[in-house]
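First the structure, then my questions, so here it is.
Here the complex is missing a single protein chain, while all its other protein chains stay put.
Chain naming follows the written order as A, B, C and D, and within any one chain the residues start at number 1.
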Amino acid sequence: MVDWRLFEPLFEFARKRSLWIVSFCTGCGGIEMPPLMTSRYDLERFGMMANPAPRMADLFLITGYVTPKTLKRIIITYELQPDPKYVMAHGSCPLNGGVYWDSYNAIKHLDKYIPVDVVIAGCMPRPEAVMDGINKIMEMIENGTADSWKRYKENYEWYKKNQDELFGEGWREREARRWIPWLMDKKEE
Amino acid sequence: MVAQSELIKEARENGMDLLPLDKDTYELFFGPQHMATENFSIILKMDGHRVVEAIANPGFLHRGFEKLAEFRPWHTNVALLLRVCVPESDVPETIYSMAVDEIIGWEVPERAQWIRTTVLEMARVSSYLFWIMGLSFKLGVYTAGQWAAAYRERLMALFEQLTGARVYHIYTIPGGVRRDIPSDRWLHQLKDTVEYIKSKLPDFDHLVFENYITFKRMEGIGVMNKKFALSEGVTGPNLRATGVPYDVRRADPYLLYPELDFEVPVLNEGDALARALIRRFELEQDLYILEQLLDMGPPSGPYQVSDPRLKNLPRFKVPAGDAFSHVESTKGDFGAYVVSDGKNKPYRVQIRGPSIAHGIRVLEHLLVGSRIADVPVILMSLDNCPPDIDR
Amino acid sequence: MEEIEFKIAPESKIKKKPSYIKPWLGLKYLFKKPVTIKIPHEKTQIAKKYRGFHTLDWKKCVGCNFCGQICPARAIEMTWLEVDGKMEKRPHPKIDYGRCTFCQFCVDVCPTGALRFIESFILTSEWEEDTIQLFDWVPIHPEKFRKLQESYNDWRFPVEKIEFNKETKEVVYHLRDGEVFKFKILGYGIRPPKKQKGGTDSKPD
Amino acid sequence: MANGQEGGMSMREQAIVDKILEKAPYAEGKVRRERRIEFTVPAERIRDFLTLLKKNNFELMLQITPVDWPNDGEIELIYQIWSVTHRTHVMVRTRIPRELEKARMPTVKDIYPVAETYERDAHDFFGVYFEGNWKMEMPWILDDTEQDIYPLRKDFDMLQYVKKKYKILDRFDENKDNYVI
Partner (left out) sequence: MITSMIGIALKAFLILLYATFVGFMFMGIIRIVTARIHRRVGPPIYQPILDTIKLLSKKSNITHGLIYDFGVLYALGATILALMFIPLGSISILRAYGDLILITFLLEIPMLGIMFAAMSSGNPWAGLGSQRALLTLLAVQVPLGFAIVALAEFYDTFSTYQIVMAQQTAGWSITYLPLLLAAVAYDIVLQAMFGKEPFDIMIAPGEISLGPMVEFGGKHMGILQIQHAIALFAETLFFSNIFLGGAVVTAFASSILNTLASLGILLIKQLAVLLIAIFIGAIFPRFTIDQAARFYWKWPTIIAAAGAILAAL
């Protein structure tokens, strides 16, 4: 059996230079993603690209505030991603609620529900700031400090407790069945 | 007809696990984690590649602005309400400000009106470029989209100089605007940018609007007729594509629009292609309007009403009353209804996003019978903007 | 319908003809210079009055709490501070960048011009309890901020690390040029803190 | 923008109001300003009145705005309709009691189909039940957990709700609890 640890520096380099982003823009920050991905700022220079399939993605950008309804999808999408995976929170809202600090429908502290590696300030953050955050993530991957996915595994019970507290027990099943009655064939009048 | 609520109850009682659909249909959750429907979800009942039934599921962006606005001072609400329409954030600013101006009875200075009109038109151009990007990404001709996003950055830079921010400008406030035009150099830069974008329009035509395959993809897709569109409350380019010449800038003139010359495009087909072509033409017209505005030049004078009460913004009170104002955004008729009860906070603010009309029922109707490949194209041709449905 | 007195564009102007040939013109930028700004190597131009972080002239600030009242995000909290064992005469705004929307209405309403903003906008941090303290600060003096910005010229937050002791409420700013800046938070609100909490260990004057 | 409150400009609007009022004696109407008119209708006649408006070329329903007036114990529903033909915006105001079980309205979705969406919206945020709209119970913007609260009503205590739901409000200093909004 080959000792794969020998190749770990190479792997770290590859992980750093090939961060695929899951294409799930969760808030207003999504509007700055197209400029970042396209010609002007061109994130592909760093090997980053938006990937429609969460199974292939490494980096999850929480672009802005998160509503409970979106958070459910975020959690599911996050769990679909294979390890190692990284999360970056954009702007003020995931950190402390932002301008929606008293809104009944916005999550205040995202780190209670999923782990986050890097957070950047701004409303919304300029592309330069986002790129700085991505640089930070790259540095952290190099140092091995980007370990939010490990934290999620280790403290899964705690995260799950918080999620269940917010959505109620068994929210995954409920969400899956929510639309069943409306998709049934409507009876004739 | 059996009430749907009874069906739900029945289903719940039976502890239904699986979808009691016909054998040859299946359900498909289209979004929100999907490239075509960012932050919007459509539940599709599919038969092979055909859509049998569609249910729009909004609400992923709901933050309760209408409630939040009741707790913030009048001017500050601008910083909040502009988030209703992210790609074109000046529109909610302007409608809210116009409604508040009307309640107070303020006559906005001419310079402020000029700046507001210019900012609105710039927002329209940038929003249309953003839309071209979206459309071409969904069609698969990524080149045009990349260009459009790059050219939009020029406008963003101008916005940044004028307002101090790239996306959320927080610029138009009740009584005028927050800052003056930075310098004459800015006007020249705007002129250059308008000319630059104008010179690049044929590129988009070549790749998107005159491309044979685009025609193949969009012709005859998602057809609405005039009667249907009117009864469903569709506005903006989507309505004009069905043959109704309704444009708020002409039908209910505001700001400097009565003095400006532009043509309102109307087509009768009502399909996705017609909607796309109308938007393409309006982009050209918006650039033309910007040129006229620049030729006109900003009138001299103050950029804000002078009112001693403005010195103390937190205590600023608006007399009791209500007003409705609306403007033409790239998505359609964007309206705000503001009620004041004489305090330093609004009593009620409602924003009417155009997408609530064409993004729910019309979408559900148009998707039925279309192929799965047409779903993103129809979505994009309607220019469905989820944040203004959710608010 | 009523007659229309505005201009309707003729259909011939709107409609386009499909073509197989014209798309090939889309290749024309293949050998042109890309429009990309190569960010780590190139610097972008930030507009002069870009709404970035706040600065605060502690001398000028009168603690009127206008900024706290106008803030749509309630990001500003008036804070009573103690610098070098001396209590500041007036409370100063403490700004939480986990809330701030950078609308700068607080700057607009500031009656003495003490609260200002600067173009710097980059603040990146790991999401850990001690590093995230960076997002909550009492802004530093504009001249100091400007100096730091001009010497580094990378639009970054001027403070590298903020130590906040939750028990003693002591705050230490480690500025980017190595300067250390210490003060102590006595309490929040517009009222002086000693009236509410007599039992705190701080006793200036 | 001229807010010509009165004067010769609003003659056209006055003519429209007169014409409508002639056929609907139960309603009250007035001209607000150029291109803005408003009617007040009792809640039970709303369907008749909107049918009349639709016949008189008021084609586009822009929104249904509920406004909560807890002091009067009423919810005001404002049907905002735009006429492409007359180029006039009309507000049809009606008031219904605000108690949950009494806050009921007949649906107008057969007159203006788009009203279905607006009615779902009003139901979700204000708890106004529109009878005859079978999509009333269909999930709309709010999530399951908020199903029984009506957040846009004036008596909804948002801060308390937020504190209960999301536990803490401030990350940096929990002692900072003197929130005044």
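Here are some notes:
What we mean here is this: a residue touches a chain if its C-beta (ideal position, glycine included) is under 8 Å from a C-beta of that chain, and two chains touch if they have at least 3 such contacts.
Note that the coordinates shown come from a computational prediction; the quantities given were computed from them, not determined experimentally.
Looking at the complete complex, one finds that the omitted chain is in touch with A, B, C. Of the options B:His34, B:Arg83, B:Arg111 or B:Arg124, the residue whose C-beta touches the omitted chain is B:His34. Residue B:Phe137 is the one among B:Phe60, B:Phe137 or B:Tyr246 that touches the chain not shown.
For subunit B, the residues in touch with the chain missing from this view are 26, 28, 34-36, 46, 48-49, 136-143, 146-147, 150, 207-208, 211, 213-214, 216-217, 371-376.
Take subunit C: the residues that touch the chain left off the picture are 23-24, 26-27, 29-32, 34-36, 38. In the full complex, subunit A touches the omitted chain through residues 4, 7, 10-11, 13-15, 17-18, 20, 38-40, 42, 44-47, 51-53, 55-56, 58, 81-84.
Note that in this section only the chains that are shown with their structure count from here on.
Each of B-C and A-D has its own count of C-beta contacts, and the greater count is at B-C. Central chain (C-alpha centroid nearest the global protein C-alpha centroid): B.
Note: centroid distance subunit A to subunit D, computed from Cα atoms, is 37 Å.
Work out the mean CA point of subunit A and of subunit C, and you get 24 Å between them. Work out the mean CA point of subunit B and of subunit D, and you get 22 Å between them. Among all residues of subunit B, those that touch two or more other chains are 1, 4, 8, 55, 57, 59, 62, 64, 67, 71-72, 79-80, 147, 150, 168. In subunit C, 35, 72, 74, 96, 98, 101-102, 132, 135 are the positions where the chain touches two or more neighbouring chains simultaneously. By the touch criterion given at the top, residues 1-2, 4, 7-8, 11-12, 16-17, 19-22, 27, 32-35, 38-39, 43, 45, 53, 55, 57, 59-64, 67-68, 71, 79-80, 83, 86-87, 130, 133, 145-147, 149-150, 152-153, 156, 166-168, 387 of subunit B touch subunit A in their complex. Across the interface of their complex, subunit C is touched by residues 39-42, 45, 89, 92, 95-99, 101-102, 111, 115-123, 125-126, 128-129, 131-133, 135-136, 140, 145, 148 of subunit A.
Across the complex, subunit B is touched by residues 1, 3, 35-36, 59-63, 65, 67-68, 78, 80, 82, 84, 87, 89, 91, 112-114, 116-118, 121, 125, 134-135, 137-143, 151-152, 156, 158, 181 of subunit D.
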